[in-house]
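Handing you this structure, nothing more for now.
Here the complex is missing a single protein chain, while all its other protein chains stay put.
Chain nomenclature is as follows: A and B, assigned in order of appearance, with residue numbering initiated at 1 for each chain independently.
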Amino acid sequence: MKELEKTQRLSIASVLVVLLVLISLLMYKRPKHVYNTNSKNTLEKVISDDYFIGLDQINNPDYILVDVRNQIEYNKGHLDHAINIYTPELLNKINSKLLKKNKKQNKTMLLYGNNPHETIAQFMLLYQIGYKNTKILTVENSYFENKLITKNSPIENATVDINAFIKESVKNSFKALKKTTKI
Amino acid sequence: MINRNLAKVLSFRYKILALVLVLLAAGLVLLPKYVKHEGISPKELLSNAISPERYISTDELAHKIIEQDPSFLLIDVRDEESFKKFSLPYAINIPLKKLLDEESVNYLDQDEYDIILYSNDHFYADQAWIICNRLAFKNHRVLEGGVNEWFATIINPEKPTENMPRLAFDLYSYRKAASMYFGVAYPEQARPAVSTTNKTKKRRVTVRKKKKMAAEGGC
Partner (left out) sequence: MGPLIPNGFIPDEWNNIIAIIIGLAFGYILEASGFSSSRKLAGVFYGYDFVVLKVFFTAAVIAVIGIFYLDYLGYLDFNQLYIHPTYLWGAIIGGIIMGVGFVTGGFCPGTSVCGAAIGKIDAMVFILGILIGVFVFSELYTLFEPIYDGYFLGNQTLMDSLGVSPYWFIFIFTIIALVAFFVVDQIRKKVKKVFY
């Protein structure tokens, strides 16, 4: 009899373990968004540079413009036919549905913000969770007399040769020095 | 009565437990499989990416370099050519396409130094930051505005006009002093022996491999 008690304890323990597994299975919610590319592929995509679209190319029926700025700025002025997905709300339910719909219809989403910097995080995130139909519209938006001015914006070009500037400044100062010493 | 029923059930307990085990194991076989990818969850990545905390201003960086703060690594993610042409002092070159090479990861994935990424603008540096952030590398920051901003604020600061607040003048004199530290010479403050500061500074950094904690086993 004593032995039976012991085995009962064992079976109770194992039933508890099984219950635990079942409960964790039932409680488990599959995350809505999971990565479907690894970091290496993402890096290759990022280097490839084929995800930039200029302002002159947007007249394509397959393109959907996505404004990543907040609602206030969107209401103040946005490009024609643009939809608004504010960055922090990118992964919420409504926007997820929207993203899925666009993916199904094979539309390409063009992200734009006040400048291209504002879109890079969204673009890379969307790319990594499987929305490969995303591109960046390289534009800069600014306001002039309450009207939205949109112009192309170059990505990452070196504007000045700093070493040359420093050398020049040193030369100039030498000249100045010579002048002062002459006088 | 209940006891008897219980005893009846319990007499089958081994069979029941065996059945449960088989079911659990079969469940593993039958569950739909999906490929798992590394990295923190996309939601976390998004909330990290929209926080402006990752940016460090050029003034802060200049301060750090002048103070010779040993706690950070400057990493240049542009290609070798532009790195050779001009780089910030003490920077290490890791072109974007080599970001995930083993050698680079040794620099990026460690917790001894803060990492400051920069490029011409902060576009490429941001891309590098996002990739590193997904892989949960710690203490990464991005130089806001990159080299262009560095030029506009530190190397060639704009002279404030008369009607600007005093703060602007203070900032200007600070930036001017900083630019002189980085080799720029001004005519009105010319000194004869100034030309030696313009060599590129290199710092040797030995990065210890982040130790992977592996549990030891035993019976």
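Throughout what follows, a residue touches a chain if its C-beta (ideal position, glycine included) is under 8 Å from a C-beta of that chain, and two chains touch if they have at least 3 such contacts.
Predicted model, so just to flag it, every value in this text is computed and none were measured.
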{"item": "Touch with the omitted chain, as defined above, among B:21, B:164 or B:177", "value": "B:21"}
{"item": "On subunit A, residues whose C-beta touches the chain left out of the figure", "value": "6, 10, 14, 17, 21, 24-25, 28, 31"}
{"item": "Subunit B, residues in touch with the chain not shown (by the definition above)", "value": "14, 18, 21-22, 24-26, 28-29, 31, 33, 36, 212-217, 219"}
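Criterion: only the chains that are shown with their structure count from here on.
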{"item": "Rounded Å distance between subunit A and subunit B, as computed from the means of their C-alpha atoms", "value": "17"}
{"item": "Complex interface listing, subunit A residues touching subunit B", "value": "7-8, 11, 14-15, 18, 21, 31, 33-40, 42-43, 46-47, 87-88, 90-91, 116-117, 120-121, 124-125, 128-129, 155-163, 165-167, 169-170, 172-177, 180"}
{"item": "Complex contact set, residues of subunit B against subunit A", "value": "10, 13, 17, 20, 24, 34-39, 41-43, 45-47, 49-50, 82, 85-86, 96-97, 99-100, 119-124, 126-127, 130-131, 134-135, 146-148, 150-151, 155-156, 182-192, 194-195, 198"}
